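All protein chains of the complex are present and in place, except for one that has been dropped.
For chain A:
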Amino acid sequence: MSDVVEQTLSVLPGLLGQHDPGAGPGGAGGPGRVSATSRLGSLIRSITALTSKHEEEKLIQQELTSLKATVSAPTTTLRLMKECMVRLIYCEMLGYESSFGYIHAIKLAQQGNLLEKRVGYLAVSLFLHENHELLLLLVNTVVKDLQSTNLVEVCMALTIVSQIFPREMIPAVLPLIEDKLQHSKEIIRRKAVQALYKFYLIAPNQVQHIHDKFRKALCDRDAGVMAASLHIYLQMIKENSSGYKDLTGSFVTILKQVVGGKLPIDFNYHSVPAPWLQIQLLRILGLLGKDDPRTSELMYDVLDESLRRAEINHNITYAILFECVHTIYTIHPKSELLEKAAKCIGKFVLSPKINLKYLGLKALTYVIQQDPNLALQHQMTIIECLDHPDPIIKRETLELLYRITNGQNVIVIVQKMLDYLKESKEEYTIINLWFIQTMNSVFSVGGDVVHPDIPNNFLRLLAEGFDGKEDDQLRKYAVQSYLALLEEEDALYPQKFFQVMSWVLGEYSSLVTDVDPEVILTKLHSLLKKTFVTSETKAWIMAAVTKIASCTSCSKTVDKLIQEFSNSLDAYMRQYAFELKHLCEDKALMRNLLPFDASCNDMVVDASLSFLDGFVAERLSHGAAPYKPHHQRQEEKLSQEKALNFEPYGLSFASSVSSSGVTGRQSPTGLSFGSDTSGNSAETGHKETNTLKLEGVRKLWGKEGYLPKKENKAGNENEPQTVSCGSLLAGQVGDPPASQSDQVASLSEEDKEKQQLASTLFIGLGSNAGVSLMGKADTATQKFKRKSKINETQNSEEASDFQNSAVSDFGPLLDTVPINMDDCEGNTHTRLRKASLCSSDIVEDSLAFETPQLLKKSGLDDRLSDSRLSQLSLFADSNIEIFQPSPSAQCESANKTPLVPSLPEELEELTHSEVVELCQSDALALYLCKVWTDDSLLLTVFVSNKTTSALNAVNLVFEEAEHFQILESPTYQFPVIEAQNVERCQKCVWMNKICTQGILSGSVNYQSEMETRLEFSITLSLLDFIRPMEMTTEDFGRLWLSLSNDVKQNIKMSSSQGSLSAALNTLQQKLKLCIIDIIGNEGILACQLLPSVPCLLHCRTHSGMLALWFRSPCSALPDGLLYQCQKVMEES
């Protein structure tokens, strides 16, 4: 009895609150009497009204204090507690800790009625984490609820377990949860599986023994439970795919049934059957089939089907397509599928929807290593994406470019990356790490072929920064990543990379406070002793050591280093060691000399060395000889000796850099500045003459090659005083090519730039690239602004072995895609004609566009590629005239008087297609007309003789096709075809094996001057073989029951189709189905596949959906027809 009273009392305040909201002040006064809901409301309202963060903090603190008092008051009812919890959740969401409430959340879950319990559990799952000690207090409640007879309580317990549960208590609930796997309610089974998944994640050992239960869950009769078990399988297969290969067949079967629409309709999302389930399954298949041809074999069919079924009608189908493509490229490759997948990627990349474009780029990035040619197909799109307004797209594009980085295009790609970095100051924090990592890979992969400006630009970027605190962050990242790289003993990197590393370490290692400078010094020291480090790099390292030494008070490593190198055989090293030693003795001077982070500060150099004037005057007065510049001395010496000059040639630029490297804390780009301005010294004089000589040479052949003009300009503007010799030179040579390109500007500048960029970016990608480059390089050598010497040399190499590689690379393509050779030749001709009309620059551009396409054909026939090669070289000479007397003239004249055949009268009355041209040669033209007779598909082939003489013994042969059967014989002979005459032959065709579309190929042989063969192919679709089938409703019913193969699918009807009858009419017209009967919202249709395979269709409309149900004795026919139906319904 007391129980009842207590219970009643406990609900009272809540009731009051509920029925009388806002009764706060008028109530009994205690916080418990005020409606909590309205308290939450007023709290939110007052927070919204606040303007500053500070005020909000004050208000929330007040709220928390009052909440604290309320929850700990013994009189507080559970109902009120529930409201308090919601407010606490709100405060926590805003980021204010309310740990005092945690224990009450657990209490609420323990003691409350269903609703209160639910909020209690929710609060626990939001407040606590797995290792929280309070969580142990929840275990008993969970155990109790799991055993409850109330399904809601069981559900709640399972939910909390799958969100958060202490690992060590798993054994306490595991048997209970295992029991739930057999529960009659699917929701319980589903949540139990989810809980087991959680256990598997946090303690895989503890659920080891119930793996067979997972398998049971996988074949649960409810698809939802099965789907939940896939989470576990995905995880397990990710960890160890080899242990689950035996399940491949099951996953394939499941996917097949999902794709085939076997799930209940409410699993559909936008009429796609269970898309998320499909995605999950595709991922699993990808993991299973990776590097395993045998397993992959099992899934080809279903992947093909998924690709086919995923007709584009909604975002979610793209999600499935993307997953399909990913899987196809992950598993053991099958060329047919790869081809389809590649086509799919094209759809993504070319899509105007940005999300899809992004995914397209992502897919390209993924497949690029397997199939670099794919990038070439989309090169212009990729170029456009580089300038896309969305930085994410840009980033993904760069990621893609990074994957195709090679020795030849590294310059342009890195330049693009730097540009990107400069632009994206805002996204800065995000890309810091990525940028440094990418640059690291570029340096280590690109190696010493990296353009010297790239490390310089990179370092300048680091040094100049963007005046924000992120600069230091970026530098810190750099230092940390280099330290990690150097951690590896004997790691071999390109010299340039070592130089970059040592400069950064020297400048910025003090930013990283948690690393002892001594450690860094030791690393640098050990580097110095390595044999693979060149003396130039050593100079950089010594400079770094000096800089670090200036920041530390005294260092054993530095002392050791000085001692070691003071008697080095290398004069430079000895010099550095000596300098370092002296600097170390005077720390004050050293600090003065090497201030921290001053690499960007302008240095005032007294170029006239006036501070030495006193010294000079003194020496002169002591009788020393006046100073003579180096060249003067040399001249005198030469005139004195009048003999051969045995002097070594001047020091290389590199060593002059290293000699000045240690002298100041300048940015590396500014190194030459120091020596240039102090041009009095003999050594610099020497160098100057050297560079002067080089200048003329470099213009054409220099190692630096041409640099983009605008880049140089920017460099000049930004830092006129620190332009390095190299870039100055390049700047000078930058002009002439630009003026040349002006002369040939007939295309818009922008397009041209893009194409140039494309060719520089995609250089060296497969054999394709070789050609696309050749086409451009040979014609446009002079125009190239961004071309390096490397490109040129590689070009010539590739040119020489291009033919072989092209043929071998496209071997497989030949097998799968029958390309009509004659067609191709015709194509070439038209192109040539076009070419002869245009001026040379347009030729170049059209070539660039057509090359990828051309190349595909190149494998076809050596003759063809030969002729193209010669074209290319001819283009290079801009001598297009030679092409005029090509066979195209003849071809053209033939085209002018086409002999268009027509059907004989008896066939004219039947339904038939238009007459289309199949193929052509100089002598013959083939035309085709499909005639759909009642009992077969009649292919009428017209052979027209274009020559002026009769042709004898023309043979027409159809090849055997997998899907089609030609009635009677597959060959036909025309004994004679008169000049300028048309003959015709007819063949009846049936479809043997069902496919939505297939190719029937054949050839024509004839004798002109020599035996000539002409190939052609005809595309036939399933619909060519479908005929309406008339029957009565009773017959239909009888037949329906006797058939077993059925396929069901729901299609969304567009508003235009409206009613059932409209939809059925569409099907009747487009698919040649015969409407048998329409009753209410149901309709039945029938058709037959020639010769006599019936297929019945039952349609029903409900709420905008058209449910299709096919039955046929042939299992593949319903699938094929369904596909056609979907297509037709979407089109209409």
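Going forward, contacts are C-beta pairs under 8 Å (C-beta built on N, C-alpha and C of every residue); 3 or more make two chains touch, one makes a residue touch a chain; residues count from 1.
Simple rule for what comes next: contacts and distances are computed from a predicted model.
The listed options are "Aspartate aminotransferase", "Pyruvate dehydrogenase E1 component subunit alpha", "AP complex mu/sigma subunit domain-containing protein" or "Serine/threonine-protein phosphatase 2A 55 kDa regulatory subunit B", and the UniProt record of the chain not shown names that protein "AP complex mu/sigma subunit domain-containing protein". When the whole complex is considered, the residue among A:Gln257, A:Gln495, A:Asn992 or A:Ser1008 that touches the unshown chain is A:Gln257. Note on the undisplayed chain: of the listed residues A:Gly249, A:Pro293, A:Pro595 or A:Pro629, the one touching it is A:Gly249.
Residue in contact with the omitted chain (choice from A:Ile89, A:Ile328, A:Ile541 or A:Val943): A:Ile89.
Among A:Pro74, A:Pro171 or A:Pro389, only A:Pro389 touches the chain that is left out of the view.
Listed residues A:Ala73, A:Val152, A:Ala607 or A:Leu620: the one in touch with the omitted chain is A:Val152. Mapped onto chain A, the footprint of the missing chain covers residues 3-4, 7-8, 11, 14-15, 18, 37, 40-41, 44, 48, 79, 86, 89-90, 92-95, 97, 113-115, 118-119, 122, 126, 129-131, 149-152, 155, 159, 162-164, 185-187, 190-191, 194, 197-198, 212, 215-216, 218-219, 221-224, 226, 228, 231, 234, 238, 246-247, 249-250, 253-254, 257, 262-267, 269, 274-276, 279, 283, 315-316, 318-319, 322-323, 354-355, 357-359, 389-390, 392-393, 395, 426, 429-434.
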